[in-house]
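Following: one structure in structure tokens, then a few remarks.
What you see is the complex with one protein chain gone and the rest in place.
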Amino acid sequence: MTDSPAPLAERFVQDPASYAWTFGGYDPIRRVKPGEVLDLFVEDCFAGRIRSTADLPSKSIEFPFINPQTGPFYVEGAEPGDTLAVHLIDVRPARDWAVSAHVLFFGSLTGTRYTAGLQEALPEKVWLYRVDAAANELTFDALESDFEMRLPLEPFHGTIGVAPAAFEVRNVLVPEAFGGNMDSPDVKAGTTIYLGVNVPGALFSLGDGHYRMGEGEVCGAAVEGAMNTILTVEVIKGVYCEWPRFEDDDSIMVAGSYRPLEDAFRIAHSQLVKWISASAGLSMSDTYQLVSQIATSRIANVVDPNYTIVARAPKRFLPRDIPWMGGVHDRLRTIGRTVLATQGR
Amino acid sequence: MTDSPAPLAERFVQDPASYAWTFGGYDPIRRVKPGEVLDLFVEDCFAGRIRSTADLPSKSIEFPFINPQTGPFYVEGAEPGDTLAVHLIDVRPARDWAVSAHVLFFGSLTGTRYTAGLQEALPEKVWLYRVDAAANELTFDALESDFEMRLPLEPFHGTIGVAPAAFEVRNVLVPEAFGGNMDSPDVKAGTTIYLGVNVPGALFSLGDGHYRMGEGEVCGAAVEGAMNTILTVEVIKGVYCEWPRFEDDDSIMVAGSYRPLEDAFRIAHSQLVKWISASAGLSMSDTYQLVSQIATSRIANVVDPNYTIVARAPKRFLPRDIPWMGGVHDRLRTIGRTVLATQGR
Amino acid sequence: MTDSPAPLAERFVQDPASYAWTFGGYDPIRRVKPGEVLDLFVEDCFAGRIRSTADLPSKSIEFPFINPQTGPFYVEGAEPGDTLAVHLIDVRPARDWAVSAHVLFFGSLTGTRYTAGLQEALPEKVWLYRVDAAANELTFDALESDFEMRLPLEPFHGTIGVAPAAFEVRNVLVPEAFGGNMDSPDVKAGTTIYLGVNVPGALFSLGDGHYRMGEGEVCGAAVEGAMNTILTVEVIKGVYCEWPRFEDDDSIMVAGSYRPLEDAFRIAHSQLVKWISASAGLSMSDTYQLVSQIATSRIANVVDPNYTIVARAPKRFLPRDIPWMGGVHDRLRTIGRTVLATQGR
Partner (left out) sequence: MTDSPAPLAERFVQDPASYAWTFGGYDPIRRVKPGEVLDLFVEDCFAGRIRSTADLPSKSIEFPFINPQTGPFYVEGAEPGDTLAVHLIDVRPARDWAVSAHVLFFGSLTGTRYTAGLQEALPEKVWLYRVDAAANELTFDALESDFEMRLPLEPFHGTIGVAPAAFEVRNVLVPEAFGGNMDSPDVKAGTTIYLGVNVPGALFSLGDGHYRMGEGEVCGAAVEGAMNTILTVEVIKGVYCEWPRFEDDDSIMVAGSYRPLEDAFRIAHSQLVKWISASAGLSMSDTYQLVSQIATSRIANVVDPNYTIVARAPKRFLPRDIPWMGGVHDRLRTIGRTVLATQGR
């Protein structure tokens, strides 16, 4: 943190040849200081290779070269046992088009590699969406009839994470304790993401811009698009988040990612109960009861190698004046507001 | 349906000795005509027997006498293969107190009868909530510290259902295709619930008033309280809903109830896709894609014998002027507004 | 129990019009005394209506008229809180043919009603098996090439159960705490099945003869065939088995039935640990450890509304001279041997 004049966002556009395809396993592309502000270009999950309804994924994409990550970034001062706070200041569509697709044997309403069976695949298809940034909308065009529908832009990052624990290196489609491909609409401008640090520098990266998505990423793909994203970071020393925590002005959240889906639910909610109990000084029983009556629970994805649920507790229903995670969110939010103000936003 | 003058709600208070403890298996307590309006007293899930923090469930309740149902009602004209529409006009707390409890080996963050293990139970406890109807709030009082918190009243029925198919009789804690103990906050005033009819008269009942609940009913109990509930019904001939559908002014919804939780998700979303595709004339692929970008997905419970997820699609993102379920909701909504107007609400 | 001369098996062939299609919900077809021996004809799961490869299930069977049960039988002296012991003395194919089928959207390698999706169904098909009783074999004939294979007869009952608890009535395809459609190959001649009694007389029934089956009933159907089955019963007063227990000369077993499959595993194994700990006087920790090193775990079905796993502990690895369930199995086994001897088996 700094008391110096508002930091300026520094633009960083990564060479596509250096994109990361795993969490862990890459040398850092760049070092970042706590409080520094980055203005990043983030490629879409198809690496920009699906640009028409004829670009079928099976022809355009070769696994595992899907979901390129911008990063990893080495955060100075971050050591194993600390927590990295990444605050998203701005998450803006970088293009006037976006794309979605039905990928063979991927999605929640089909057999998959893991929920395996003998049935034929659903048809592989691609949809192009037109973006109207001024109206803050995009347009869905049906492929098989002349229906179209304008939908609000609600941009977020499907993927953000750090190098995993236990020397693991995980594919960029995986969400787990290190964050990753959670596909949570809460990873949006104004949110701070807390991730336990497992290796020196944390080595965080992000990708998978979503211009909009229903909950659960039902078919396996959101409205996928490249982003211009401004963020800043801080390190919380000596505190280790076991599972990803999010904070915005209104709420605190925990993301649980595993299978079956009820285990993702159990992780998210037990972590939320323990967090509140420890920070707010309520007993475990009282906290369990209170959380039961106030928490909302968002299904982030039911399609990735692990499923994700985000448990959310509104701050207004919790004991007042708790500096959640030491008050980091408020400080980073202040930086963010300054950055946006200097940009006339 | 009727073109006669607005029906008056008829008050019906069931003898507690005749409460139903299963879906199916009971003779009807009363006959109802389509368009008739009922004003019901509905007891809480603890049969009103937990009234202080000392009334521990293990002492106060003997399984299976938990979650008493008001009903069942025989709806005239309802035959197997039809669909019953129940429209909730008003769902009002009937008491100035409510209660929640941690029941032994029940809830999402403990081992249970089914997710069985060898660990000790969590502590059994009861919380009393004070209701301030004028402020539309209730108050949580911590048991083990002096913390209290006011929370908004958001009343709904955890349980509503009809007699099951295949000659089954199910305990009132179970949600499945017949509805039942879904614990969905969407079963509230202003919502129409569509349930496939399996036996003559449908034999619907309801119970389990919740003054407020977080999503998932995390600890296994909401803020439980008796309700005064006004409703009306209609029968849709020759159409059979395989799984419960809900409709309010803004959205159409499907409830899926099974385990694991991803199967509840799959049921709800595949049914929603099929419903929209059939009603709106979009292809299955286009509908699957559209639903993926617009549907929200609410976790209703992760504690009952089956878990429930409700998939919701906003009507404003669907083809216009579709008379969902034949336009029943709008007609019943009109009756409901008239009833409320005559009551000065 | 009786010290009188060996009981003679009494032949009972039920009128097909009176078959039971649920557990619970039927008046008893006949009363049985403890120690009495019944010699039953039991129809196959398709009610004998599939007799050629052209008899596709979707044309031959109308749900829920599948899996007819012989019974229910009222066992004299059985009261809620007791346990019924059913000992299978002989389970013999009643026909020289049997049948299997792939039913639409049913089976472990396809989407189903519950693991729902949008894919097309797998092909519906029927296989006829020829039975060679003398050789104790049956023959599989491939439909789409000229391959045939002789396989050993290993007859058992897929379904056996009592009326459920909590006033429930369950479809005959369901396994749960009351037994039911467990599809366990351990329900064979020489095994005693223990079922907690929920209603006066217990009201047990059985069906679903399987001439042979792989573990898990992978495609959803075994080699299905009618049976001639000899059994006897006893009542254990004041002891209630929460989940079905089995015992043969070598082993004790517990069947757990629920979803997901790991919950069936958890039920079966936690019940087995508790049973052994209570009966053998080992501590819970020691029993948990011992069971971990000696128990085998058979997957019975991964296709029914609940999945079933049977945990088995060999008696030779447990403390000696424990009269499991009061020694009922040994006594019924003696009756069984006498019956078989009088029949020259």
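The letters A, B and C name the chains in turn, as written, and every chain counts its residues from 1.
Basically, a contact is a pair of C-beta atoms (placed from the backbone, for glycine too) under 8 Å apart; a residue touches a chain by one contact, two chains touch by 3 or more.
Keep in mind it's a predicted model, so treat the numbers as computed, not measured.
The omitted chain makes contact with just one of the residues C:Ile160, C:Val302 or C:Leu332: C:Val302. Touch with the chain that is not drawn comes from one residue among C:Pro16, C:Gly81, C:Pro123 or C:Gly327, which is C:Pro123. When the full complex is taken into account, the listed residue touching the unshown chain is A:Arg266, out of A:His102, A:His157 or A:Arg266. Residue in contact with the omitted chain (choice from A:Met284, A:Ile322 or A:Leu340): A:Met284.
Summarising the interface, chain C meets the missing chain with residues 100, 102, 107-109, 122-123, 125, 127, 140, 142-145, 147, 149, 151, 212-223, 259-262, 265-266, 269-270, 273, 280-283, 285-286, 288-297, 299, 302, 307, 309, 317-319. The chain not displayed touches chain B at residues 108-111, 115-122, 260. Residue positions on chain A in contact with the hidden chain: 21-22, 24-25, 63-64, 114-118, 165-171, 256, 258-260, 263, 266-267, 270-271, 273-274, 284, 288, in rising order.
Here is the rule we go by: only the chains that are shown with their structure count from here on.
Although chain B and chain C share one sequence, what matters here is the overlap of their interface residues, and that overlap exceeds half of the numbers used. Centre-to-centre, using mean CA coordinates, chain A is 33 Å away from chain B. The distance from the centre of chain B to the centre of chain C, with each centre set as the mean of the Cα atoms, comes to 36 Å.
Within chain C, contacts with two or more other chains are made by residues 115-118, 260.
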